[in-house]
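Only a single protein chain was left out; the remaining protein chains are all shown in position.
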């Protein structure tokens, strides 16, 4: 499954250089992952019941084009791999013509909200997530 | 040269999971780079005169420990390599006991504010930056 | 003229109490004013040519209902009065059913970007703005 979320760049997302600040893209990617969970009809309750939450443990981003005020961006999000304790996402932020503004790999671990330690993926949730993997999206140039 | 900037975690930097949001660390690292420029007595004017500004083109971050409200963090910043059009930084965010909360590599390119394209490093600026490289900091485990 | 901008609450806009942080509403209102300028077909260039920019000098906000993740908000913006050096806006943030989450009065002054002092409103711009006033919106309960 590939999830797409549209967002229009707002004034407070633009820094003193007149373009979207690098840190803001990580917020965009987080919004994209929430959109992915919604599209997957994986209610966040499923995580909440297990008292676990996905947290970012690694991010690798390439910034390729700048985005400016009023640009209509598309945030693409795909789950490309599942590890023992980790979920591997590929996410891209596209400008209107389809140009890639930011290309990212994001690894999340499951975090137990009681112990505040990483946690293994419950079997039932793993089965559900495996059906959602989009392996090819991870390999796109 | 290794630059250190201290920061106390503020309420609006903490997300609904009760810890510093992953995107906020990229802001911390930007603050650290501004501190590095200040410590290097490289006035930003030097960049402004040349109508160039360093912009982030790549970032790779490992999140190792969470940070919470009122934590006193140290943001360490070192220039570890200079390319033709790029500056390679290693940056770490440490908690009070010295534990690494976030370990990052950040590559900046020089961006011409008129053409909005990447720009080669002026020779004089390069000479000044080369004296500031801290190659070993990039190799630390 | 009454301008309306729709916005869906994103994860990083929600604080540790599980609702939109009070400071975020001021960003929403700024986005609403940019939308108002766009709807008024007042290009920001008009301000840029005169080397002036509207800046906030006073804000008064009443928070009436909380907004949470995924809420679809409408930001309403109306110019209700023009002073010698000031523009008076009334802005409201509404939840989906029409309930008011936040009700605000915002006064902007024109700021000269060269002198960094407040500036009188150029006559031509004043004439254009006067046609856009929505006095009744300011009086609504």
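In order of appearance the chains are A, B and C, and numbering begins at 1 in each one.
Criterion: a residue touches a chain if its C-beta (ideal position, glycine included) is under 8 Å from a C-beta of that chain, and two chains touch if they have at least 3 such contacts.
Note that this is a predicted model, so its numbers are computed, not measured.
A.B. asks: Wait, the hidden chain, what does it touch out of the ones we have here?
C.D. replies: Those shown chains that the absent chain touches are A, B, C.
A.B. asks: Could you tell me which of C:56, C:69, C:82 or C:100 touches the chain that is not displayed?
C.D. replies: C:56
A.B. asks: Please output the residues of chain C touching the missing chain, sorted low to high.
C.D. replies: 17, 21-24, 26-27, 30, 53, 55-64, 66, 111, 113, 116
A.B. asks: Extract the touching residues of chain A with respect to the undisplayed chain.
C.D. replies: The list for chain A reads 11-12, 14-16, 18, 21, 23.
A.B. asks: In the complete complex, which positions of chain B touch the hidden chain?
C.D. replies: 10-12, 27, 30-31, 34, 38, 69-70
One rule holds for everything that comes next: only the chains that are shown with their structure count from here on.
A.B. asks: CA centre of chain A versus CA centre of chain B: separation in Å?
C.D. replies: Measuring from centre to centre gives 23 Å for this pair.
A.B. asks: So what's the Cα centroid distance for chain A and chain C, whole Å?
C.D. replies: 31
A.B. asks: I'd like to verify one number: the distance from the centre of chain B to the centre of chain C, where each centre is the average of its C-alpha atoms, in whole angstrom.
C.D. replies: Result: the chain centres lie 34 Å from each other.
A.B. asks: Would you mind listing the residues of chain C that make contact with two or more other chains?
C.D. replies: Chain C, residues with two or more chain partners: 11-12.
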